[in-house]
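Of the protein chains in this complex, all but one are displayed in their positions.
As written, the chains take the letters A, B and C, and residue 1 is the first residue of each chain.
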Amino acid sequence: MGTAAAILGASGYAGGELVRLLDAHPAFDVDFLGAHSSAGNPLRDVHPHLTGGDRILEPMAAVGEPDVAFLALPHGASWEVGEALAGRGVKVVDLGSDYRMDTGDRYEAAYGTPHPLPHRLGDWHYGLPELSGIDLRGADLVASPGCYPTSALLGLAPLVAAGAVEPNAIVIDSMSGVTGAGRSLQENLLFGSVDESVGAYAVGTHRHRPEIEMGIQIASGVETAVQFTPHLVPMQRGILSTCSAPAIADPLPVLTEAYVASPFVEVIDQPPQTRWVVGSNRAFIHASVDVHANRTMVLVAIDNLMKGAAGQAVQAANLMFGLPETAGLPMTGWLP
Amino acid sequence: MGTAAAILGASGYAGGELVRLLDAHPAFDVDFLGAHSSAGNPLRDVHPHLTGGDRILEPMAAVGEPDVAFLALPHGASWEVGEALAGRGVKVVDLGSDYRMDTGDRYEAAYGTPHPLPHRLGDWHYGLPELSGIDLRGADLVASPGCYPTSALLGLAPLVAAGAVEPNAIVIDSMSGVTGAGRSLQENLLFGSVDESVGAYAVGTHRHRPEIEMGIQIASGVETAVQFTPHLVPMQRGILSTCSAPAIADPLPVLTEAYVASPFVEVIDQPPQTRWVVGSNRAFIHASVDVHANRTMVLVAIDNLMKGAAGQAVQAANLMFGLPETAGLPMTGWLP
Amino acid sequence: MGTAAAILGASGYAGGELVRLLDAHPAFDVDFLGAHSSAGNPLRDVHPHLTGGDRILEPMAAVGEPDVAFLALPHGASWEVGEALAGRGVKVVDLGSDYRMDTGDRYEAAYGTPHPLPHRLGDWHYGLPELSGIDLRGADLVASPGCYPTSALLGLAPLVAAGAVEPNAIVIDSMSGVTGAGRSLQENLLFGSVDESVGAYAVGTHRHRPEIEMGIQIASGVETAVQFTPHLVPMQRGILSTCSAPAIADPLPVLTEAYVASPFVEVIDQPPQTRWVVGSNRAFIHASVDVHANRTMVLVAIDNLMKGAAGQAVQAANLMFGLPETAGLPMTGWLP
Partner (left out) sequence: MGTAAAILGASGYAGGELVRLLDAHPAFDVDFLGAHSSAGNPLRDVHPHLTGGDRILEPMAAVGEPDVAFLALPHGASWEVGEALAGRGVKVVDLGSDYRMDTGDRYEAAYGTPHPLPHRLGDWHYGLPELSGIDLRGADLVASPGCYPTSALLGLAPLVAAGAVEPNAIVIDSMSGVTGAGRSLQENLLFGSVDESVGAYAVGTHRHRPEIEMGIQIASGVETAVQFTPHLVPMQRGILSTCSAPAIADPLPVLTEAYVASPFVEVIDQPPQTRWVVGSNRAFIHASVDVHANRTMVLVAIDNLMKGAAGQAVQAANLMFGLPETAGLPMTGWLP
């Protein structure tokens, strides 16, 4: 009856969130759960917190022709299946990074290898609804943004677009919960390695940087280089992006105006805690001019698995199918 | 026999660390534990993890004339007792902020009120041994640096001094464990408020900023404004300072040279985790030029209660009394 | 249009959960948020994660005559307002302990003071729907169980009722997240006191013990004494109750049968993690006979704020108003 939805990569953290959200969604019906190494096992083996644990994870290749497919796959694993699904007329939301760049040149500059299907990049819409505007309504193919770019661009894009900050000498320090690093068995993801510690990683090399720079260029019309440093923080979920840029004008009216009609973005009058948004699809933004240093500080908090991944993908799918933008998406956090 | 040491403010987190370090110190003998509201109670009531729990906390006024006094008191509570002790010939290490500024003008600019004893500021030495050099050997009065300035200046001061980074447009984002915020009963320090969340606080207004700026000015000879944003992270101890400045030259040889003789500072070849230094008096520093953004990134990890407070105070006291700089100070962390 | 619901004690953790659940409930409309010290302030000041933050917290006395009132008040603060509301024909769900005991004698034995209205105790129904059965359908006054008794009785009551374990020599060790201890400013609730530590509290004296014993007596027909020891664990939410009793018969068929029609209780084939139920109103139960020690081990995991407080209260209210038992209650957890 409902719109048939397939989830490819259901065994990861983002995939599990997609299952949780779509199971409760008024319009979509999950009818396919695809996985690699977990294929053949019941859902409860990988996500004991979900209902319908008897559902069996299937091999990816068995996806068939759903109305919409959500791809929650590792970097580089989306482009082929995404292209195949598109060829069969399936609407696709790719949570990976394969179709996020606007041109093959930018992709190659960012990732160091040519894009396998550069002529197709123009057919995928960048799925940040608050900034992509009406593009997503009725779109067939959406590349859902990365978690860090979502947080950084929600704060910075309206400001560079309005000329309220300079689009250069931007410094972004982001702090993420550990689910943002995925579920693979790595020494640096052990509790013993993460708990009671904080550290930066991928300093100067994280592949979300070119994605952030693309967004700032689109908003400002100016090519720019940002300094982006991600940090891992001992918590399950949440991202705080602390963004600094040379000040030009008061950021608050610009942000307030930019998000006046956005159901998920709230401009608040104090620095946000990630705890206030974790569990919801909301973004909390605070901005102020540091007159002493003559720089603007923008602080953005999101849940990396919701507005930074599964929630935002569902938000895009709502628009693709002409549904209310908020359908099936939680507005409240889980605090405490 | 040993050097008689008094601890004023023994009931707080930094005070407890002082007790722990000095109890195990080869030269100092703790003979006075002063407290305000806990006076009259045994030490075990406030620090059940320490030995000698039967020792009674005494009223501050009973301090008498020890050889050295360590002041671990709130902002504004040190200057009077510090002056009184100095007048009696007691050597003093003040872990508070009352005597950290070099001039009354800077104090007033920073804190908004005149310093009560501006003519005395010149008599107190800023107690960051790695940067203050031989000043501390034999000094009588030492103002021990704040935890954030310690981390930021260990990374930035040698670089601005050597002209390896520009001393302006500096952006410092620091992440601290919760003990850095003290032990008072506040809603924002409850486990329910802190756990599983990260947030910035005191944005643009933290009083460690002028202290950082003073250090950078002294090192570079140039007056400057930095943007400093502290964050609270759900962990007990540790500070990571992520410092960004416009690049001029390779920072690594400068830092390596600067700390070649420093027993506590290690320049490492990867981003440090706070976990690697927690429990020790060490600082781990990593620096690299982000050629894409043309900015230098310096990452510094310390334990806020050790190198950022009690450990550094003991290090200064070692120098004041002509002892080996490392006497009684742990070099290994507690990982895991 | 909907059923008007008042929440008294909206500023606490359980109160906040009631707001979150009832705001999303298909039948209830929250039209009163009562608080003590926070009265006059907007909801966002105490619960920034909720929507509708502009709603003003009102003084308790202004509650008026809603269709139903939820009392999330401290021990001893419910009986008077509960009686007053009952007198005005308001249906009441009391999340406190004032009306949980079946007789005045038991209340006095448990709490050491006479119950102020012992003749009214019989008018309040103990609100553990899985065990209280049809009693709650159409009930006017419900005393919602404590979080620990909920977890312990869900595991033990069917077993003692069926004679599958002996109702004596029962040992219950429960481990709770910190929100179970409330939101007050206490030294032992600071992050610095809780993080990276576990400890027992209220050993032999916790007032949930007599409530557990009442439940076991009702189920078994035998008066009994249990040993109950609560522990605080460094996490926000969740309770695990590890219950041991002398074995008589295989517990699994008894429990499976007992909960075959219960939407919220699942008997699983491995020890439950609290993470699997946190965020949902579910209880996960595992039981096995330890043949070596000849004792049965029952492990029960719930979310202390959901099935242990707000969720269970809404579940009871659903029954009181003839609604589906699951209306407005989440079935999935939040992992990860």
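For the reader, a short list of remarks on this structure follows.
Basically, a contact is a pair of C-beta atoms (placed from the backbone, for glycine too) under 8 Å apart; a residue touches a chain by one contact, two chains touch by 3 or more.
Quick caveat, the model's predicted, so the values are computed rather than measured.
The shown chains contacted by the absent chain are A, B, C, with contact judged over the whole complex. One of A:H36, A:R120, A:R137 or A:R183 touches the chain omitted from the figure, and that residue is A:R183.
Contact with the undisplayed chain is limited, among C:I216, C:A301, C:V314 or C:M331, to C:A301. Against the chain not displayed here, chain C makes contact via residues 169, 171, 173, 175, 177, 192-193, 195-201, 203-204, 209, 225-227, 229, 231, 233-238, 240, 242, 244, 246, 271-276, 278, 286, 288, 290, 292-295, 297, 299, 301, 336. Where chain B meets the omitted chain, the residues involved are 13, 16, 20, 23-24, 47-51, 179, 183, 195-196, 236-237, 273, 275-280, 305, 331-336. Seen from chain A, the chain kept out of the figure touches residues 13, 178-179, 183, 185-187, 189-196, 234-236.
Keep this in mind: only the chains that are shown with their structure count from here on.
Separation between the centroids of chain A and chain B, computed from CA atoms only, is 39 Å.
Between the Cα centres of chain A and chain C there is a gap of 37 Å. Residue positions of chain B with contacts to 2 or more other chains are 192-193, 195-196, 234-236.
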